[in-house]
Every structure is written in structure tokens, then in C-alpha cells.
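Removed: one protein chain of the complex. Kept in place: all other protein chains.
Chain naming follows the written order as A, B and C, and within any one chain the residues start at number 1.
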Amino acid sequence: MDFLEIFLSANFWAAALRIATPLVFGVIGALICERAGVLNLGIEGIFTAGAMAGWMAVWLGAGLWGGVLVAAGAGAFFGLIHAILTVPLGLSQHVSGIGVTLFATSLSYFTYRTALPDVSSPPRIEPFKPLDIPGLSDLPFIGPALFQQTALTFLALFVVAATAFVLYRTPLGLAIRAVGDNPSAVESQGLSVYGLRIGAVVVGSALMALGGAFLTMSAFDAFFFGMVNGRGWICIALTVFASWRPGKALLGALLFGAFDAFQVRLQTDVGSFIPGQVFLMMPYVLSIAALILVARKADYPRALLTPYFRGQR
Amino acid sequence: MTTVSAAPIVLQLTQITKRFGSFAANEDVSLTLRRGEILALLGENGAGKTTLMNILFGHYVADEGNVEIAERTSGTLNALPAGQPNAALDAGIGMVHQHFTLAENLTALDNILLGTEKLSAMTSSRTAARQRLDDLMRRSGLTVDLDARISTLSVGEKQRVEILKALYRDARVLVLDEPTAVLTPQESDTLFETLKTLAAEGLAIIFISHKLDEVIAASHRIMVLRLGKKVADQPTEGSTKLQLAELMVGKSVPQSTRSEQAAGPLLLTLKQASAGEGRTALHAVDLELFSGEILGIAGVSGNGQATLARALSGLEPLTAGQLQLDGKDLSGSNARKMIDAGFARIPEDRHKDGIVGPMSVAENLTIETIRAPENQRFGFLKFGAIAERARQAIKAYDIRCQGDKAPARLLSGGNIQKIVLARTLDAAPKVVLAAQPSRGLDVGATADVHRRLLDARARGAGVILISEDLDELMRLSDRIAVIHRGHLSAAEKTETLDRSTLGLKMAGHGFHGDTGEAA
Amino acid sequence: ADAKDKPLKVAAIYTVPVEQQWVSRIHKALTTAQERGDVTYTYSENVANTDYERVMREYAEQGMDMVVGEAFAVERAARKVAAEYPETAFLMGSSFGPSKPNFSVFDNFIHEPSYLTGMIAGSTTKSNIIGMVGGYAIPEVNRLMNAFMEGALAVNPEVKFLVTFINSWYDPPKAKESAFAMIDKGADLLYAERFGVSDAAKEKGILAIGNVIDTAADYPGTILASALWHMEPTIDKAIEAVASDSFEPADYGTYSFMTYGGGSFVADEALASADAVTAAKEKEQEILDGLFRVNVNDTEPKSTM
Partner (left out) sequence: MIRFEPREPASLQRLILIPVAAAIVALVLAAIPITAAGVNTFTAYGLMAKGAFGSMFAFTEMLTRAAPLILTGLAAAIAFRAKLWNIGAEGQLYAGALAAVAVGTGWIDAPAVVLLPLVILAGAAAGGLVMLGPTLLKTRLGVDEVVTTLLLNFVILLFVQMMLEGPMQDPMGMGWPQSEPMLDAATLPKLMSRMRIHGGLIIAFAAAIAIHILLKRTVWGFEIRAVGENASAAAHAGLPVKATFIRVGLLSGAMAGLAGVGEVAGLKGYLTADLSPGFGYSGIVVAMLAGLSPLGVVIAALFIASIFVGADSMSRATSVSNYLADLIVAMSLICVLISGLFLRFRIKFVKPRTNISQETQ
């Protein structure tokens, strides 16, 4: 069988990393929100908003990095809405998240269509190009796998490292981990529960939006309706899979990316006698299987989903 | 005890009033605290003690009145900004809440350091912090494993972490809300020793307690709140238990005591029963309970009492051994079967395990018997009958609430306990398991619980009383067994025991085998 | 009913956004008609299946002269609504036939130019592996892929095909990934049924075959040949019929055939060999003259390696 061949090909791993990149942004964003105790089901909409806003900014001439900033800003904006609804106002995190998804998606679509009413083919931008670093790119295997990637993929890897560092090595990370476990521990030490949670949700949402921006500014070069296609929801699953740890989150996203890349490659082989949907199901089914394996050890942020009201027990 | 009336004032509360809706939880309460002074705050459940402390710490904002605290260096009194816990912390107020405020997923060190460093800092200076803490622990005698996750610590250890949190921040006023409610006598004694040491170094301390003995033993001054108002503020010297109890309640409280009574037939046995895992596991426990007796289980918290209670009530499967009730083998049964077999349980954590907060008092009174024919027909609830019986229980047990439809969570701890008592004892169970039944209750409510347990014994039920309060155990139990690291000693007649023997046993003396120390 | 004055009121109902290739052809034809002054044009896009019938009725109630749309997933309902508004002409994309009194159908019958692009592709591939990425395996997609494969095999029996469906009408990043996977497997030519495939081709420096719309300008040096669909003949025919009050239930599908100008074939002569282009052009003439008929095969195409 040429299964092995697939796994040994650098292009396969390059594809896995490329598919994983938006998920990495998303899962790290979701992880930061959840570590602080807030489930953010707005992720699917925030992805869309990031994809649309980032692309639109570049299209209007903001430059690629300008687009990245705008996308992050859009994510932060919707994150702020979710944060205000769920943290000081203490509304249900599920419903606020789904509300934010509806709002961000419909606002993105409406804005796009109102700005570009008469297109029959989506306008293109010049997207991020693969970084070609002389010397490194020529390394066997690693070179092609890593250096077919654009700057945004490297940014995603950096975000993982930075998040791990902040969470486990700095006073801020300590406070975020504490506020997701027991907000009164944080308050009794003079820190602001609301401040930390709102901050975490805003930053996390900005990262999620970068996942969307990757789709329109690196994976592709135009914005389409429906292009996020459930990628946000996958990140919510990956967060649990990762037991809320950045390193495992990267691993989970990569595994998912690898499944997906594998699925695409396998489909052309055996696609003639196994229905294509079976392959498409594979990443989801395997995610569920993986969850079952890690479930016993899952270490939930204990305050997840619980709003905190000062002076109320 | 020496008075400290000459020492400078560190804290002053002036005419504090706090209302929740139209109800005044604190009314016109003033208080002055001096350096090195230990003040005990007394009052019935709901008297407003916690509320007052929450105002001091900035969790609540008072409607009237204000809080002043002395400048660290000059000693002049400055107003404390209202509603800002971090301002209170900076000013040197440390608070150990009735319900611990620790993040369970973090280590002790993390919890102590939390919020003490700038959030924008890129590093955390743990080595220096560790040194300071080692020093603090040595001076105060409060030792904990700084690298242990909070979730692995016992209640006593958690409390030490809480106090260290305050000391690490150079607290000048330390507030402890019912610190001994969950401690053993030895732990309490150690705690008060520590507090005295700290006070001698100049720390001003306020502690809230329902235990009059320790209030008299450990404080310099006593303040009593009743219905939100200050009714007394007096030196401890010259105060008596009786006088204090009367000040709190407004009348005298009768204490129930056990009368002689011959034990009946064997009701419940545990044979070589094991359950659970980790540090709170049970190992090959033997236990026998007879009709008409109260069997006390003494032990330092976290030695397997909770597992024993869960195993007895069918909430946790036995991994080995046997459980028999009234001759029937119930080893593999669940909570439902145990209840049906005549087993009643008063859970240790009454808020978490005793009531369903948002449901009504009536519903909480019916929850254990909801499937009984008197409560339902063809699966449909009989509302009239349920409400009627609830009203009777409210009357019979004197449950103070706004009627049977009020959500149970609005009740005070004492009244919540009465709901649990009413629904468990009303079915005239054969066996009653009471875990920490009077923890955190005031004298009146405690007396009530004791009377109910003795009534059950008088009618022939067997009662297992798990408690960390030795006085309670000695007064109520016919026999007492001690639990240590999941091993249970043979029960001995209470008359043959005294506090110090029990205390030694609780510390592990007399236990054999793989985990206990030599006899 | 009497002959109607121009501009006619025309509404279109799309189940996808107007950027989607297929729908964009209808949108373009109607926009052109509007610019010409023949119609006033309004549309609803991304209309959910559930809402389709309501939207049809609303437009009919608004007194539209003609409603254009896709009845693919709502066949029965669409025909029922149409029957209730005999004053309105309905021109719907459909795999079925027309129905009385006012329901005409059309479809993207560009299997002919697809066959021609297949010929070009078959003679251009060096690795003899062609990758094909489709959306869903539905007749409208299958028939073009099959015609393409037939065309390629006609000139080069050695050609093997890799076929993948991404199960989405739009997920360009996913389509692109599928295309990359095919390139990894040795494909040196891609059939770009979906957006995203040509991007992969361009990025890897190989060639791609365009479908439905002409994207050569977006991917300079990448699009070897394209089979284009033009809705103008269909739309214009229908507008004329409505305007002259002679609209009958009919199958407008044939207006997508090359003879009516509904389908066309373009090849980039800088990329394709002159021989291949000549052969395709000859075949094109045969088709136009009615001497050669390309099969309509709606079964799902499968990988052949």
C-alpha cells in the first residue's frame, strides 16, 4: 500500500500544516477564552468576520499586515460583545456565543454584499506568499514541509509558544488559569475577575479571527460566502481534546490537518468503491474517538460556563 | 488575657448599614480594632457577620457608614475606598473566607503569589517568594507543601494556605470567617496558637465563630450581632458562655443530652469494606451499628469520612467487602435502594448535596419520596398533598422561610439543615447517617439538630454521627470509633474515652498495619 | 394576457450567492439584459431550500413578468407554485422537463466544449495523469466531467484520472488542498470544476482546464483551455417570448448548446500545442455542423487509477 509513501512525503506534511494553521489560531483562541472560564461559541462567526474584514482591508489597500490587524480588530470587536454579554451581564455563554456567530456572520455577509453589490466573480487580492528562506528551504524533508508555508503559519506557531509561555510562566497566565477555576480566588487577591475574563475573551477572539484571515489571505485570495465551513466548531472540539493545553492544541490541530490531508489523498485511490463521505467523516469520527480516550483525564476549567457575580454565591 | 486597649487603632468601622432590598443585614454597626487585638464576632446564622466582613473587604458596598484604616507608616486613619477588594488588600486587610477562595487547579504557591505581581510582568520571581514563605511558615507554624495542588490538600491545609496568602501580603488586619467550622480540635488549637503568635507580633485579628468555648479561650474582645445590630462589645474577661448565648439569641438555649438507654438488635454492618481510591480511600473497614444507639466516628478531616459516608449511602460502590442492613446484603446497591431499605443521610455539605437550591422548599422536602404513592399517581405529582405535608413539616421543624413555595437557596444554613432533617427523619428510618450535622450552625440550630438525632435514637433508630467536633461526639455518642487514613478503629464506649485519648487516636496512635503508625 | 412592454420585470432566486460560477452566468445575462433596457432585474441569493417556495410566491405576487431560478432541490414545489401564477413566466434550472402552463427549464449543457477541452488536455498531459476536483457528484457536474474524460481519452487512451468531490459548493481552500494532493500523486493537469483548483495549479506552475466561466485573466499562463457557459441565448430567448406573449413551457436547455452560442470553447494557444488546438477546432466544427454528438452521461465519474 502506498499509505506509508503518503506519510513519508514532505508535501503531505506541508499540507497538514497548512490545513492546521487556521485551526491552530482558532483552538488557541478558544483555549484562552475557556481557560478564563468563558466558552466562546461565537468562533464560527468570528472566523467569518476575520476572513471578510482582513480580506476587505487588503482589497481596499491596507496591505497584508494591515489586513491581519484589521481582522484581529474585527475579532476583538465581536469578542468584546460576547465578553460583555457573558461576563459582567452573566448571560448564557452558549446562547451568547451562538448569537455572536449569527451576528458576526450576517454582518460580514451584509457588509460584503453592500460594499460589492455587482460582482459576478469574487475580487482577488495578492495573498501571503510561501516564505522561501534560502538554506533552510533546501533542507531535506523539513525544508519543503515547513518552508512551503506563509508568514501566517509561522505566526500561528509563534502564537502557540507565546500562549504557553504566558499561561505557565507569567503572573498574567497564573491569573487567567485561576479565574477559570475559581473566580473568587482571583477576586480575593485583589484582581479583577471581569477584567481578566473580558481581556481573555477579546484576545482569544482576535486570534480566532486570524484563523479566518488565514483562509482569505493565505490559503486563498478571495472571500466567499460560507467559506469557513465549520472550521470554527472543530476548534471547540480540539480545545477539549487538547485538555486546554497549548502544546496539545497544536498537536490536535496538526493531527486534524493530517487526517484531512490524508483523506484528500486517499479519496482518489479508493474513492471508486468507498463513498467519498466516509473520508470526509473521518476527521470528525476520529475526533470523537480521541475525545473518548482523553475524557477520563479531562481537566475542565472548573468555572467554565459559570458567570461570576460579585457577592453572590 | 491581657488587654491591648492602649495600642494604636488600626481599623475603624463607623455606623455601617447594609440593606438587601428592604432587609437590613447590618444596621448602624461600629467597630474599633487595635494593633495586636483578637476580636471575636458572634451572632446567630444570618445575624450579619459575614456581610459586615464582606463590606470591610470590599465585596459589598455599604449603604451607609464607612471604613477607615490606619496608614502603614504614620498610623493616621484614612478612608478605605468602598467596593474595592484590591484597595483593602493594599491597605493590609487579609480575609479568610468561610468558603475557601482557592483555585484548585493551581499549587499552594501559585495561589499565594496570585495577584502579588504585576500582571504585565514577563517573569515571576518564585525563588525569592519561596524564601519569604519558608520564613513565614517557620515563624507562624503554618506549614504546607507549597508545590502541592490545592485539590490534593486537606481542609486544614487549605486554610493554612488561605492564612499564608494574607500574611504574604503583609496583612495588618486578618479576618477569619468561621475558621474552625471545618477543623479538628487539635487543628483548632494549633490555629489559635498561631493566631496568638501573630497577634503578639502586632497583627489585629477578627474571627467569626459559633463555638463559644474557643471564643472565650482565644479572643481579647467579643462583639455580638443580633439581627444585624450590635448588641454587645465587651472584653472577653468576665464573659461567660451562658451570657454570650443569651446575647446572641435573646433568650437562653436549652442543651439536649443523652439519656441512658439499652442498645437493641444489630442493624447495620460493614465487613472488611473497601472503597474509593487515593488518600481518602477506605481500607477493609469493619463497623457494627445497633438499634437505639449513636455511633460516633471521630477523625481529622480528609481521612476517609466522606468515602465512608458515600459508601454507606450507596453513592460509591464497595471495591471489596460487604454492607448489610437489617440482615439484607446491600453491598452493590445504590442510593435509592439504601433509602428504600430505611437508610437516611444528612449530607456533609448541605448546600451542595442537601438541597436543590432553585427548587421550592416543598419540593426539597419531597425529593426523596417523590415516587411514593402519596406523592404521585401514574407519574403525575399530587401537588395538594405535597404542599400540605410540606406545610406540616415547616411547622413541625420550625423551618423559617417565606412559605413552602420559596426557593430553598434563600434559606440560611440552619434552615436548610432543617429541611434535610425533616425529609430524612420523617420517614422514621432505621439508620441515620449524620455527617457534620452542626457544622457552621449557631447554638440554637445546633441544639435543634442534636435533639432530632437523640429523638431518632430514642425511637430505636441507629445513628452514625460523623463529626470533627469532639464535644458534640462525646455528648451524643454511645460508642465512638476513630477513622485514620481510611482505617476504622474498633468502637469503644464513650464513658471509657476522654478527649486526649481520642485526639491521640485521631493522630494515628493505635493504628496497625500498612499505613498506621505503631501502637 | 397581452404582449408586454419592455422593460419586463424579472426576478431571480438563487440558492447560492451570485459569485458561485453557475449562478453568476445567469446573473450576468440578466444584468446585461437590464443594461440593455429590456428588463428590470432584482434577485434574492443564498435562499434556503425551505424558503424557496415563499420567495417564488412573493415575487409572483409582486407581479413579476418572469421569475428565473434553480428548481433543482425544489422541483415539485416550484412547479406547483408556477401553476398557481399562470400570468408569470418561470424559467428554472432543472434536470427535468418543462411543465404546463408556464414552467420552462434550462440547464448547463456545455458537455460539448467540455469534450473539446478534454481533447486539448489529453494531448497536453505528459504524466498522463489528470486531476479533477468537483463539488458534488450531481448530474450538472458529472456530465461535464464525463464529457471531458471522454474527450481526453479520445486523443490519448493512456490518460488516467484522479477524481475528488469536496462536498461543498464553495470551499476554495479545501478544493485547493485536494488539487495539491493530486499534484503530489503525479497529476500535471487539473480540471478546475471548483474555485481553488486553478490557484493550486498556478502555485505549482502546472496547467488547468477552466469550466463555466473564463478565469484566464485571473490565472495568467495557467488556464490551458476552458468550456464556457453563456446564459444570454437562453435568457434573451425567454425575454423575447415573454415580451411577445408567446412564452410556452419548453426546454431551453438546448440554448446552452454550442450551436446556439450557449456554450463555447477557448484554448490558450500559447500553452496548447498547435496540433491539439487544430484537432479540437475541427471537432468543434463537426459539432456545430451536427456531425458529432457528445454523449450526455450523468453518472458519477470515478478515479481510474
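The working rule: a residue touches a chain if its C-beta (ideal position, glycine included) is under 8 Å from a C-beta of that chain, and two chains touch if they have at least 3 such contacts.
Small disclaimer: the values here were computed from a predicted structure and weren't measured.
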{"item": "Interface partners of the hidden chain - shown chains only, full complex considered", "value": "A, B, C"}
{"item": "Contact partner of the left-out chain, one of C:137, C:162, C:223 or C:280", "value": "C:137"}
{"item": "Touch residues of chain C, complete complex, unshown partner", "value": "15, 42, 44-51, 53-55, 57-59, 61-62, 72-74, 76-77, 84, 95-96, 136-139, 142, 167, 298-300"}
{"item": "Those residues of chain A which, in the complete complex, touch the missing chain", "value": "39, 41, 81, 85, 89-92, 94-96, 98-99, 101-103, 105-107, 109-110, 113-114, 117, 230, 233-234, 236-237, 240-241, 275, 277-278, 280-281, 284-285, 287-288, 291-292, 295-296, 298, 300, 309, 312"}
{"item": "Chain B, residues in touch with the chain not shown (by the definition above)", "value": "14, 20-21, 61, 65-66, 68, 79, 81-83, 313, 315, 334-336, 338-340, 345, 347, 352-359, 363, 367-368, 370-371, 375-376, 379-381, 383"}
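Just so it is clear, only the chains that are shown with their structure count from here on.
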{"item": "Most remote chain, CA-based centroid, reference being chain C", "value": "B"}
{"item": "Cα-centroid distance, chain A relative to chain B, in whole angstrom", "value": "45"}
{"item": "Between chain C and chain B, distance of the C-alpha-averaged centres to the nearest whole Å", "value": "75"}
{"item": "Interface hub residues of chain C, defined as touching at least two other chains", "value": "none"}
{"item": "Per-residue overlap in chain B, given as positions that touch at least 2 other chains", "value": "none"}
{"item": "Interface residues, chain B side, partner chain A - complex", "value": "54, 57, 59-60, 85-86, 88-90, 95, 97, 99, 101-106, 110-111, 113-124, 165"}
{"item": "Parts of chain A lying in touch with chain C, wherever the complex brings them together", "value": "9, 11-12, 15, 18-19, 109, 113, 118-122, 124, 215, 219-222, 224-227, 229, 260-261, 264-265, 267-269, 271-272, 276-277, 280"}
{"item": "Touching residues on chain A, where the partner in the complex is chain B", "value": "169-172, 174-175, 177-178, 181-182, 184-192, 299, 301-302, 310-311, 313"}
